[in-house]
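The complex appears here minus one protein chain, its other protein chains still in place.
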Amino acid sequence: MKHLLNPLDFSVEELNELLDLARDISNNPQKYSHACDGKKLATLFYEPSTRTRLSFEAAMLNLGGSVLGFSSANSSSASKGESVSDTIRVISCYADICAMRHPKEGAPMVAAQKSRIPVINAGDGGHQHPTQTLTDLMTIRELRGSLDNFTIGLCGDLKFGRTVHSLINSLIRYKNVKFILISPKELRVPDYIIDTLKENNVEYEEVEKLENVMPQLDILYMTRVQRERFFNEDEYLRMKDFYILNKEKMALAKEDMYVLHPLPRVNEISVEVDDDPRAAYFKQVQYGVYVRMALILTLLGLNK
Amino acid sequence: MKHLLNPLDFSVEELNELLDLARDISNNPQKYSHACDGKKLATLFYEPSTRTRLSFEAAMLNLGGSVLGFSSANSSSASKGESVSDTIRVISCYADICAMRHPKEGAPMVAAQKSRIPVINAGDGGHQHPTQTLTDLMTIRELRGSLDNFTIGLCGDLKFGRTVHSLINSLIRYKNVKFILISPKELRVPDYIIDTLKENNVEYEEVEKLENVMPQLDILYMTRVQRERFFNEDEYLRMKDFYILNKEKMALAKEDMYVLHPLPRVNEISVEVDDDPRAAYFKQVQYGVYVRMALILTLLGLNK
Partner (left out) sequence: MKHLLNPLDFSVEELNELLDLARDISNNPQKYSHACDGKKLATLFYEPSTRTRLSFEAAMLNLGGSVLGFSSANSSSASKGESVSDTIRVISCYADICAMRHPKEGAPMVAAQKSRIPVINAGDGGHQHPTQTLTDLMTIRELRGSLDNFTIGLCGDLKFGRTVHSLINSLIRYKNVKFILISPKELRVPDYIIDTLKENNVEYEEVEKLENVMPQLDILYMTRVQRERFFNEDEYLRMKDFYILNKEKMALAKEDMYVLHPLPRVNEISVEVDDDPRAAYFKQVQYGVYVRMALILTLLGLNK
């Protein structure tokens, strides 16, 4: 029984297979349209996350399977005091695979221990969100052809952004990836990430202004900087524009630099950038469906 | 890319085609049971509307397609501050067509501008609810054989009832339709509707009591009169019975007069009327499914 709880659960080789499958799906969706006939996905969302939930549901429906589940805890048995361990044993009787979103870190891992069906962590608190990382990896690989030899700028709130941490931890497994970490001082990546980068002899740089590093980037991964993360209002006002991507900043970038964003975006990418051919954040959503299709097939053992 | 945002988006000719298709579906549902195999409808309901949502879902399931979505804003990404423009671009990666209900007027139109899939307005605030109008038109056409040459009484709150306004605007495009507008003075149709009727040389009459005009009607379209719409309690008490349809009033009507209602009804149609063969409001619900099936096929270009 294989689960996906952490983006690092797959080896680089397994990941390559998964991403190859996702690519094949994107090229020949019709070929897979009955691959999961008669299979059921349970979406167990203890907190709402429409984008992620619907991406899983679209993935399963594209494979010919069907979907059941709940979209928030108050319409679930959680409110009756049932443990996640019991819930997953019940759900194991209803579905063939499940995607669980939970506000508590580790809940999907607890579930996986008692589950008779594959469990996909669809986000557990501030901890992990592995299918976002798979989406990010597929997007970079499809846009650039490979996950080796490039410079990625990660911009915004690098302290609390779990997608950023997961992406860094995944990308250090590839060759010659250079990181430029762009954030206010208060929102720098945690020390343990820096330690990991050092231990793995990965090239990195920490900077405060996006503008200055734009020309170096092959990939720019944007995230939101929330006002309430700042200790002090003056600091926020001084710096907020550093982290807003607009046409001016795009003009400084390479012609084949791509912009990614895990969405939802609020105002950190100006809408004027949307029509730039280098804006890849909506393409990323589409890749997210393909990679989840590949994941479902893989965990159900239907990938061969 | 074709959307349905306003009941007048379709020309009379296009509407005839749509209603012909809906009729064929109602006669041969089996023929269409796989017409949307592999297609997905997204139901994006930013406010709950069970009847409308389930009508769309039943329509898509009847066509062999599948459904994903959300049924209220608090289980959606809207709460995270995402714009409708961004949401629709995401949903365009998940589904082939969508139905959007939104408390804000114009939201479906904003969505349509950025959408890569057909958008159906499933109600935007007090503004439009075009699939209710299509339902009403199909119902009248099926019951009477044609949309020309009849007298329709519209009864109740004609000031705020968006279904009434849409229906009037649609029916004036047909020949020799006479309108009898039955409401308290405070809840008469807005002036711009009267202007439209005059400009189009459409025969109409404004009256206060349903009873007096019953014998003239071929169609009676009932809506609810809410107590809180009245300026003054005495007025409400004096008049409320004028707008409650019961057996006594039905006795005054023609034998082939039909009663429609957009539902939900509260007490404006007495339950004793339900068994009258002229009560057509539950049939209307069934027509609503057929017309939505025809609409989905048409917008997906699967109608030929």
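Note that the chains are named A and B in the order they appear, and that numbering of residues resets to 1 at the start of each chain.
The definition used in the following text is that contacts are C-beta pairs under 8 Å (C-beta built on N, C-alpha and C of every residue); 3 or more make two chains touch, one makes a residue touch a chain.
In this text the structure is predicted, and so the values were computed from the model without any measurement.
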Which of B:8, B:61 or B:252 contacts the chain that the document leaves out: B:61
Touching the absent chain when the full complex is considered, from A:86, A:105 or A:148: A:86
Option from B:8, B:252 or B:285 whose C-beta touches the chain left out: B:285
Chain B residues that touch the omitted chain in the full complex: 33, 48-51, 54-55, 57-58, 61-62, 66-67, 71-72, 263-266, 271, 282, 285-286, 288-289
Residue numbers in chain A that touch the chain omitted from display: 38, 40, 42, 66, 68-70, 74-77, 79-82, 85-86, 89-95
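Please note the rule applied: only the chains that are shown with their structure count from here on.
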Distance between the centres, which are taken as Cα means, of chain B and chain A, whole angstrom: 41
